[in-house]
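For chain A:
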Amino acid sequence: MQSIMNGVSNIGGYTRNVISFIGMSFVFLLNIFKSLFSRIPPIREIVRQIQFIGVKSLPVLLVSSLFTGMAVALNLYNALIRFGSADLLGPSVAVGLIRELGPVMTALMIIARVSSATCAEIGIMRNEQQFDALDCMAVNSYRYVMLPRLMAALISLPILTAVFDMVGIAGGYIVGVVIHGESAGTYIQGIFDTVTFNDVLIGQIKSLVFAVLIIWIPMAYGYFLHLNRKAAGAAGVSHATTKAVVISAISMLVMNFIISSLML
Partner candidate 1 sequence: MNIDITDFEQFKVVKLTGEVDLHNSREVKNVLLDEVDKQHHVLVDFSELDYIDSSGMATLVEAFNRSKTKQVQFHIVGAVGAPLQVLKLTKLDSVFSLLDSIEQAKG
Partner candidate 2 sequence: MTSIISIDNLDAHYDDRQVLFDVNLQVNPGEIMVIMGGSGSGKSTLLKHLLALKKPTQGKIQIDGHDIGSISSKELKELRKKMGVAFQGGALLSSLTVGDNVRLPLEHNTNLDTQTIDIMVRLKLELMNLAGFENLMPAELSGGMLKRAGLARAVIMDPRILCFDEPSAGLDPVTSVELDELILKLREAMNMTMIIVTHELESAFKIADRIMVLFDGKVAMVGTPDEIRNSDDKRIQNLINRKSRDEEVDGDAYLKRLVTGD
């Protein structure tokens, strides 16, 4: 009996914590957006963050997009050839990449490279009382620390997604045209004829929404690190980082499905 009571109240306590964390995170996001209007955003910091989130992600993104495009094309080619429709390879690869794979894979790469680092960095800043120090200096830490990262993510992700799409399509070209000898004209003209502005728009809307999700969640986990008193210090940072990465990835994928179904 006692253990059932404990179990139920554990669930209750956990639910309470989760809900209060979600609430705080939304207030946190709101505060970041609010800080946009208080003074000129710190341009220097934004540039630095674009360098980190955008420019430095390019190499890993180029490699992953090329191979993703090639793998997708390989599978689609083998499927399409059975129906004698290999001339649809270009459009299939392009639409798949632009609508789904481009935004999702880019976001996943950024989660692996940036979200984890951001959560760890902000968590360590919390641990070292850097946010307390900023507060005491009357420096708005939302504006100074969070806003540049959010802005940089919002600028970088659509660009990275576009790069992923284009390089992926090039990967498909390698498989379809160079390896399997389909006509280059069919591959390229098919893409031009089939892909609509709507496809590009959906991909870009996704990348913007993902940008907010995958930078906001790790920042919130890092910023509220001190609230979980049982896991403070270095263990707290690693715990929060793991959690932030998992939650970012899952919420990104769920959001991807929601946007896809809303905008089909």
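Here, a contact is a pair of C-beta atoms (placed from the backbone, for glycine too) under 8 Å apart; a residue touches a chain by one contact, two chains touch by 3 or more; residues count from 1.
A quick word on the picks: all candidates are chains of the complex that A comes from, given by their letters.
Only a predicted model underlies this, so the values are computations on that prediction, with no experimental measurement involved.
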In-complex contact of chain A, chosen from 1 or 2: 2
Candidate 2 partner contacts - residues on chain A that touch it in the complex: 48, 121, 124-125, 128-130, 132-139, 144, 229
